[in-house]
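All protein chains of the complex are present and in place, except for one that has been dropped.
After this line comes subunit A, so read on.
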Amino acid sequence: MSVELGHFALVLALALALVQALVPLLGARLGSAPLMRMGEPVAITGFALIAFAFAALVLAYVQSDFSVLNVWENSHSAKPLLFKITGTWGNHEGSMLLWVLILAFFGALVAAFGQNLPPTLRANVLAIQGLIASAFLLFILFTSNPFIRLERAPIEGRDLNPILQDIGLAIHPPLLYLGYVGFSISFSFAVAALIDGRLDAAWARWVRPWTLVAWAFLTGGIAMGSYWAYYELGWGGFWFWDPVENASLMPWLAGTALLHSAIVMEKRSALKIWTVLLAILTFSLSLLGTFLVRSGVLTSVHSFATDPTRGVFILAILVFFIGGALALFAVRGASLAPGGLFHPISREGALVFNNLMLTTAAATVLIGTLYPLLIEAISEDKISVGAPFFNLTFVPLFLPLLLAVPFGPLLAWKRGDLPGALQRLQFAFWAAGAAAIASYFLIDRANAAAALGIGLGLWLVFGALTDLAFKSGIGKVGPALALRRLSGLPLSMFGTCFAHAGLGLTVLGIVSVTALQAEKILTMQPGQSTEISGYTLRFVDLRPFTGPNYTEDRAEFALGTTRGASLGELVSSKRLYTARGMPTTEAGIRTMGLSQLYVSIGDRTPAGLVVRIWWKPFVTLIWAGALVMMGGGFISLMDRRLRVGAPARRKAALAADGGGTR
């Protein structure tokens, strides 16, 4: 019964989304306040209905209701409860439902907290959100309905892909979607501004926090996806330049650019047209990502089923929204008044440089991702573009950006003082340089690139801290005063510092793993030992074990240092999920400090068990850095001057603390 109610709620939500798409827009055209105001209750009710539908599907999964096709295809009664719940979005239909749930959630947030927006802007934004929701609800109901019943209910389900039976499924997709779909708000604001033909600093003040929220979640979502792939797939890689990964990286790059250009627009009302274009492009890349992942043009763990009608449908949505928004931009964009002028060496100049680099990098990723599809469509040749392509294009384009990051916050608006900034960054430069030289001589003399990379990562970290140190006067005034000044700095400055330092940590992690990791593949008999990077690993035995819905062979290793100290046991296993008869590798990972020892096992051969061992120095920094970046985003959001709240309240707050600088 609840399944039918959920289905019905989803149909109702579609009807409401259509109302939301049309009525407020019409109201804004006619200047009718009641029609414009209709958007808010409709958006909130629509969200409630989709949430109800989603809850109904979750319930069907929890109860293992195999009379529902979607549950039968992707669940199993013996699956642990957590995986029954997360399995709801571990398939095409359920994940699309999560997609629109989050879309409606963001729309409802605008409706609930947008009281201070100009009424026509609010009405237009909600209408665009309603239009996007309508398109995707149509898509779900016509091509990907999760509520279809089976005539005769099977006794047992076909189980979820074992790779997805992991805590990662509870974290990665929701975070990623909060990011991906969150950019729809920036998009709606951009399109609404184009419809209105009006764009002011208040607009940027609104768009920036939404972009920040989406960006922070997307950062976390990508990082968690990367860590999941790292420990689950058993190959020990953290990034494969797989098209599906690129699909999430592109909106991240464009979103990062948008975040920075929105700052320029808010503070200096420059780069208006560019910011609007970026807002459109960022969400367009999110849509493109959805298309690439969900349409089945790519095969990966993310594309659950291939059904040509789905691909065509999403493609139509893609063309409609991207084409429509860009056409509107072409017609209206030029009428938006350009803003303030600035000197190339200035905060604005630095942010323009940032935007140029990020969008170019995003463009190379786009080309590398779409090129094989294009070639196949034209010539039927099948080619693959992999890591070597991206290492040759993306990496060199990204390096100058990384070098320049510490300068940005140290340059003044309008006209900056480059020698002054250089002087302030002296300490960061020498500290990073000393670390690079030390790592060259101490760790690996054959590897100058690694030393430079480590220097680059530290340059970013120290550079970010320099900004705070300089602004609080550390080293210039007494420690008590400096501390007081530091605690008085606006939170957004801490946010910037965290985000930039987090980037540095990620760079450090990537460099040290890429350049310094040790790898060993060998066959081992029980009792045999091997050494890697100062640790010994003794293969104790291979024992069978039975889990709730799988059986496994567990290889037990005794871990110790080469000096003889024991570090306990490490287990790595090969599992067989009985329902699908599908094997997986469960890597044994031991975290020591920031580094990890990673063991995965292969087949049993006459010579022994095939064992692959990696020593991964500072590997955890890759994801820890991303979490620090994400934290920086949220710290910045807490800054009351940037509250998602409103311009009016902001003025009051400013008046209360005597008017802020900056």
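In this section, contacts are C-beta pairs under 8 Å (C-beta built on N, C-alpha and C of every residue); 3 or more make two chains touch, one makes a residue touch a chain; residues count from 1.
The definition used in the following text is that contacts and distances are computed from a predicted model.
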| item | value |
| --- | --- |
| Absent chain [UniProt protein name; select from "ABC transporter ATP-binding protein", "Heterotetrameric sarcosine oxidase delta subunit", "Transport permease protein" or "Cytochrome c-type biogenesis protein CcmE"] | "Cytochrome c-type biogenesis protein CcmE" |
| Full-complex contact with the absent chain, from A:Q20, A:T211 or A:T364 | A:T364 |
| Listed residues A:L150, A:A201 or A:L356, member touching the removed chain | A:L356 |
| Residue, one of A:T45, A:S75, A:T466 or A:S600, that touches the chain absent here | A:S600 |
| Subunit A, residues in touch with the chain not shown (by the definition above) | 161, 163, 233-235, 299-301, 341, 343-344, 349, 352, 356-357, 360, 363-364, 367-368, 371-372, 381-386, 388-389, 392-393, 396-397, 521-523, 574, 580-585, 600-603, 605-607, 610, 612 |
